[in-house]
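Since the structure comes first, as structure tokens, the remarks are kept for the end.
Right after this comes chain A.
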Amino acid sequence: MTLNPNSVYGRIISELHGGEKLRSCLQCGMCGGSCPSGPDMDHTPRKLFAMIAAGQDDEVLRSNTFWYCVSCYLCTVRCPQEIPITDIMYHLKHQAIQAGLYTTDAVDFSETFIGHVENYGRAFEFGLATQFYLAHHPLGGLKMGPMALAMLSRGRLNLRPTRIKAVRQLRNILNKAKEIGARG
Partner candidate 1 sequence: MPEDSYEPKIIGFLCNWCSYAGADGAGMARRKQPPNVKIIRVPCSGRVSPELVLRTFMQGADGVMVLGCHIGDCHYGNGNHRTAKRFPVYHRLMDYMGIEKERLWVQWVSASEGQLFAEAVTQFTERLRQMPPMRGKLTTVPSPD
Partner candidate 2 sequence: MKIGVYTCHCGGNIAGTVDCEAVTEWAGRLDGVEVSREYKFMCSSLGQELIEEDIKEYGLDRVVVASCSPHMHEPTFRNACQRAGLNPYFLEMANIREHASWVHKDRSEATEKAMALTAASVARVRYNEPLFARLSPVNQNTLVVGGGVAGIQAALEIANAGYHVYLVEREPSIGGHMAQLDKTFPTLDCSACILTPRMFEVGNHENITMLTYSEVEEVSGYIGNFEARIRVRARCINQELCTGCGVCEEKCPAKVVDTIFEAGLGRRKAVYRPFPQAVPKFPVIDQDNCIWFQKGKCRACEKFCPTDAIDFEQDDRILEIEVGNIIVATGYDAFDARRISQYGYARYPNVFTALEFERMTNAAGPTEGNVVLRDGETQPDSIAIIHCVGSRDVRYREHCSRVCCMYSLKFAHMVHEKLPNATVYNFYIDIRTPGKDYEEFYHRLLEEGTVFIRGRAASITDATLTPEEEGKLIVTAEDTLVGRQRRIPVDMAILSTGLEPRHDSHEVARIFSISCSREGFFKERHPKLDPIATMTDGVFIAGCAQGPRDIPDTVVQGAAAAARVLSIIGKGEVEIEAAKAEVNDLTCVGCQMCIESCPYSAIEHLEERQKARVIEALCKGCGTCVAACLSKSITLYHFTDQQLVAQMRGAMDALFELVPA
């Protein structure tokens, strides 16, 4: 079968290492049965693969499935056809962001996290919690309050991020990587 290279299916196969294995999906449901966040996904991974094969790209990219993926790799290690499912989930997130089709908070969570990493070189848990919750769940953030307080009192949250020395070097590397990534 010749695939449209710009379709979700075509991009997984051409851009993702090992993505071509998606062609051999047996629709057995091992992934869907194993996924810890399966109960809350609008489509199980297996069904999503059927939708990808059927060319329902828009619906696929609007799905919450891959945003609910916790990267535990259980589907990947159990897949009887050795399809790199976790990596496909990463790739679908990537495609959904590019297409501007996402409805969950997860992407902002990820982007906040990455913002810190790019600015400081280290993750910043307190900043992540405050920025993310203030922006998305002001009330939820309040609920988290006592918990954050408990952690602060035990020295488990730093109020200030640690910055690595060679931030400039790191940014050069990341910018270069983005440039290479963009040229395909």
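Worth pointing out:
Just so we're on the same page, contacts are C-beta pairs under 8 Å (C-beta built on N, C-alpha and C of every residue); 3 or more make two chains touch, one makes a residue touch a chain; residues count from 1.
Candidates were picked such that all candidates are chains of the complex that A comes from, given by their letters.
Quick caveat, the model's predicted, so the values are computed rather than measured.
Here chain A touches just one chain among 1 or 2 in this complex, the one numbered 2.
Partner candidate 2 is touched in their complex by these residues of chain A: 26-35, 38-39, 43-44, 46-47, 78, 80-82.
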